[in-house]
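With one protein chain removed, the remaining protein chains of the complex are shown where they sit.
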Amino acid sequence: MEVVMAESGMSVFATIGFGLFILLAAVGGAAVLTWFERRLLGIWQDRYGPNRLGPFGILQVAADMLKLLTKHDWIPPFADRMVFIFAPTAIVVAMMMGFTVVPFSPDLYIIDLNIGLLFFLAMTSLAVYSVLLGGLASNNKYALLGGLRSAAQMISYEVFMGLSLMGVVMLTGSFSMRDIVEAQRDMWNCIPQFLGLYVFLIAGIAESHRLPFDLPEAEHELTAGFHTEYGGMKFAMLMLGEYLGLILISCMMVTLFFGGWLGPWLPPVVWFVIKVFIVICFFILLRAAIPRPRYDQLMTLGWKFMLPLTLVNLLGTGVIVLWMEG
Amino acid sequence: MADRVTIHIDGKAYQVKSGENLLQTCLSLGLDLPYFCWHPAMGSVGACRQCALVQYQNEEDQHGRIVMGCMTPVTDGAIFSLQGDKASEFRETIVESLMLNHPHDCPVCAEGGECHLQDMTVMTGHRDRHYRGLKNTHRNQYLGPLIHHEMNRCITCYRCTRFYRDYAGGTDLAAMAAHDHVYFGRHQEGVLENEFSGNLVEVCPTGVFTDKSLVNEYTRKWDLQSAPSVCTGCAVGCNTLPGERYGKLKRVHNRYNTEVNGYFICDRGRYGPSYVNLPERLDYAGLRQPDGLYNAIDQSQALQYLTEACQKGHVAGIGSPRASVESNFLLRTLVGADNFSSGFSNKEHDLVNLALSIQQQSHVLIPSVKQIETADAVLILGEDITNTAPRIALALRQTVRNKAYELGTEIGLEHWQDAAIRNLAQDQRSPLFIAAVADTRLDDVAQQILHMAPDDIALFADALACYIANEKLPDINENLISSVETIAKTLLQAKRPLIVSGTSCYNASVISATGKLIEKLNSENCEPMLSMIVPEANSLGQAMLTTRDAPTIDTLAALAIAGKINTLIVLENDLYRRCHSSSIDNMLEHIDNVIVIDYVDTATTSASSLVLPSATAIESEGTLISMEGRAQRHFPVFEPKAERLASWQWLLHCMKALGRAETEHIHYFDDVTRACAANISSLEHIVNAAPSHLYRNHGVKIPRQPHRYSGRTAMRANISVHEPKQPVDQESALAYTMEGLNQSQPGALLPYVWSPGWNSNQSLHKFQSEVSGPLKGGTAGVRLIKTDHQLLDSEPAIKSKKITPADGQWLLVPRHKIFGSDELSALSPAIAELAGHAYIEINPADAQSLNVNEGDGVFIGDDHTNDSHQLSLEVHINSNIAEGCAGFSFGFNDTLNLIPGEFVSLTKNPNWQRRQADTIATDGGGSNGGSYG
Partner (left out) sequence: MLNSLRSQLTTLWTILQHSFTKSETVEYPEQKPYLAPRYRGRIVLTKDPDGEERCVACNLCAVACPVDCIALQQGVKEDGRWYPQFFRINFSRCIMCGMCEEACPTNAIQLTPDFEMCEYDRQNMVYEKEHLQIEGTGKYHDYNFYRVSGLAIKGKDKGQAQNEAQPIDVKSLLP
């Protein structure tokens, strides 16, 4: 398939400007998310969360940032120096790249690839290198175990994450994000592709190694898993990558299953943001409520349940699509 | 009787030694059976009724009957119940009744935390008191500076009087009054007379008798850091357990060694070591300034000075019989054997070497203290043992009871049936003969006592030897011939006769004659034993380290005066206690650098140009060789304070700085010991005295602190809140921590006794292979004297003749005192209080001729032109002292210049101020201490 970049309505400068804006917004959003998540967890766990600094404690973000910035940028003497430094940047770059294909509204996007969905999958897959390399380079048993877990977990869930989206592609007949959104004018994909959504949701959590699937860092067992040896800004980058991943997955979910920018009365971009916000809240709710499974349970769930389920979904969707066409 | 029988306890069969009592058997088996009145060394009397078990007639018997464990012999097939309800309930009730009058004062009791009564109360399960009446109270007594009395706590187990009267031969502590008014104390307040009264602290199962030296800075047992140590008070080498807290020695307890001290030590050993805490002790090295004052310098400067002095050549060294073998060996290596004196005067040197050679060459048994207790006839020649080797005297008191045991065996009484055997034997004792200058503390158990001048004692021993060998008797007093016959016959009839002699009367003839006597006795049909008492803790070690012709202090003095010594290193020795002060002054004047290593300030340190502060035996490691030739290791209880270093470290550092090849492979203390063993053939086995620093008990070191040791994070917090790492002991297998394993290690490494449920020292039986047997890890120490079954090289020369004192001349004889004669223990405040003043002791007839009365003063020596310099001592009149002899309190500061064996003139001092009545006179004195508490 030839890769085709659809022309956006914006000039080149506007596109670059918008790209920078998205970059900053995503980073800023991820930063605020650290505070927001803690407050939300607090509410659901009958406590307050960070509420001391500034109104509602929002300045906690600034305080945390200041702290992380001023921390000693320490590299363990026993670590593989180059890889150790490279790992945190990889995840941020990969996740940021993922944002390029997100259509925020009919006109607001950076590029509209005809293989947008594949590009997204590719970028999220790249993120595994960060975790894996970070774990390896730390030269620490907890970090190594975390890295290994992450590799196994990501590769396993990658398989049916991709497959789970094929139903959506089949219904739309395109890998382009904008086409997928446009195809949902009559019915959001979450209804016909309910199984796909379910699988994508779980795989998405696992891909962004968020709770309850944060086995690579699993504090109880592995101290802090792959980022045991990380501190200061490098640690901040890893966290940033994780929150970017969270936002990206939420954006994708909205785009693929919840009709993207579609919605009445309000401007499309507002609808998009509202939908993404709700999905993020749901992710946080998952963190607040669901305990972490054991590692073997995670793998069993993946291979013995999710994969067959995806295949069934794919088969069913194919049958329906053929039947409707036929 | 040695065969084994089977008994059943709680349905389990045990193979046990027959002839023992059930309580002892249970304890040997590791079973927990409460008891109070029984003591392994004192046998059973069945007084407290605590060790009850139920005995069943046979397997059908459902009821059984209560028996007292300590009074029940184990018989084959006997069935007992220890844990059964009946026995447990009985024991619980007994404890409750014993506790009726026991006050609730554990928090302010110095026994708390190591109280046998507490342990037994918990063990029986007694918790709630039902008695609602009033508790009896008693007035306490002042019992001297050593023992604190708190009679309210008494549970009337009678252990104190059984120890004090029956075991140690004291007379002034008794049970008084009747029924529940029974009172254990003296007939009136006063100092306890017996030299072993300190053991009451350990014998009393509760807090009636506690250490007085502790009361004002008391530390509980669980807070004490302790390590195995050896007493330096005399040559017996009792094993001790000093305890430390906050850098201070808090107390000394007995450390069980089945061969040596067993369960008891004397009061010199228990209370003497408090000199370790003296504020006058040396903290820093001092360099003498021209004005005679000393400047404190640091270790490296001191070491540099020492090294430079040694480099100048013509170095001589004086060792010390109170320093360890290793320190002496290093000094000897540093200065060379020809320039090393073992630290004896001429006379001491001859005496100790003679004593050693007789022990080495006579092929008789040199008995351990335990073996001394097996003798069936004893002859003491010239020694007042209670004052020269106190623990031996306590053993001899048990020796004379062998007759009683014999009588008991005849009618089927076991040795542990204490009351029965005492009743049976009454005053019948195994024969003990004493030939001494004057009365001794063993006179009350002696069959015959002879008071003679030292030379006469030698003649008498010679006569005995001749009688035994059927030779012609030497010319002795006719009155003595019958005594010679009786004693010789008794010794010949005995199976294991024991001759005790020693150096204390400063007469070589006595020792030679003893050698001859034991030689003759040995040719007869018996196994004689010879015990030679030497003056100090390592006297024998010094004799073994050096050869017979090694220089003495006197020889070195002559060399110094001839200008052949530039530097003299004196190791832990006060030369002024060895020789006449004028000769020492003269010697030191001729030496440029006098370097003294010592831990207390002595006359010698004050005459030195450099003084190096060293660590006492309690703060350092070392090997001491006791009078029976037993090498025993002592370990530091705590690290030396300030700039003090163990003497061996000073010397080793110096030798390393000098680049001496001998020290190339010496890194640890053990290497010094090994080098010593390799170089000195007679000391070959000292490495076996204790395990090396590499020993690990199941992979870990042995902790010096009990696991309940408290205050670790606070005791230093006033200095800094940041706790330092615990000090690391590189030199031994012991650690300055509470981490490690204090179980089943070699006996030489037992730092404290504690066992679950047994907080008191009674937990000892958990560490013994059987009750009163050796420790599970073996007995500490190694015997170095091998009786090599050679005959004596030559007949020892006995140069004695009957003394005929010239008119106005008296023979000076040393009178040793347990409190005061020993240099170090005399520095301890409590001992100094008991020691009293120096005196001279003469016969009433001599007193009459001098026209003096008790308490008057006499001048000693001819020259009394200058009264202020003339030595003048208080007169004690003693009807027992041999005529013509003037006994003087030996080792007191006032009497250091009196040379035993010399004839001196005595004249009355007309200006003598009679002393006021002593404040701590034995009876009726001191009132403080009795009124409160």
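Per-chain residue numbering starts at 1, and chain names A and B are given in the order in which the chains are listed.
We adopt the following convention: a contact is a pair of C-beta atoms (placed from the backbone, for glycine too) under 8 Å apart; a residue touches a chain by one contact, two chains touch by 3 or more.
Given the structure is predicted, the values throughout are model-derived calculations rather than measurements.
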**Which of B:61, B:76, B:105 or B:854 contacts the chain that the document leaves out** = B:105
**Message:** Out of B:708, B:786, B:837 or B:915, which residue would touch the omitted chain in the full complex?
**Reply:** B:708
**Request:** Using the touch definition up top, pick the residue from A:16, A:66 or A:289 that touches the left-out chain.
**Result:** A:289
**Prompt:** Going by the touch rule given at the top, which residues of chain B touch the chain that is not shown?
**Reply:** 103-108, 112-113, 132-139, 150, 152, 176-179, 181, 183, 185, 215-220, 222-223, 245-246, 708-715, 717-718, 720-722, 932-933
**Prompt:** Taking the full complex into account, what residues of chain A touch the chain not shown?
**Reply:** 42-48, 285-286, 288-290, 305
